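First, the structure itself, so that you have it in front of you.
A single protein chain has been removed from this complex, and every other one stays in its place.
What follows is chain A.
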Amino acid sequence: MADAAVGKDKCGEQRLVSLPLSRIRVIMKSSPEVSSINQEALVLTAKATELFVRYLATCSYRHGSGTAKKALTYSDLASAAEDSETLQFLADILPKKILASKYLKMLKEKREQEEEEDDDGESDIGEVLA
């Protein structure tokens, strides 16, 4: 146990970045326009990603509803992505979740609204079937 703690401390001190550089490089290279990346740029990107993960977590936690419950949930992240200007680029991959029932209700409401606007033309079908 003591050894493990020492190992961890040593690691924290020695290693500048904890994310694997090889993986970061693969992700960077998956961008077709990138031809080559120097080692310093790679290290900085890895470090920036670490800072970003930390920022996203703290920002969503503080901003979210979880502070009372001591929990970080998906919806905290989704609302942070929606509300923060800087995190706007995440909006597509962190969409706000809604219940299917709620969605169906929304859909129904929308349809009803449209039907009302359509006057009582085709909206009578339901009644006819009934």
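We take it that a contact is a pair of C-beta atoms (placed from the backbone, for glycine too) under 8 Å apart; a residue touches a chain by one contact, two chains touch by 3 or more; residues count from 1.
Following the convention adopted for this analysis, contacts and distances are computed from a predicted model.
Not shown: a single chain whose UniProt protein name, out of "E2 ubiquitin-conjugating enzyme", "DNA polymerase epsilon subunit 3", "Undecaprenyl diphosphate synthase" or "Eukaryotic translation initiation factor 3 subunit L", is "DNA polymerase epsilon subunit 3".
The set of chain A residues touching the chain not shown comprises 16-20, 23-24, 26-31, 33-38, 40-41, 43-45, 47-58, 60-61, 66, 70-74, 76-78, 81, 85-86, 89-90, 93-94.
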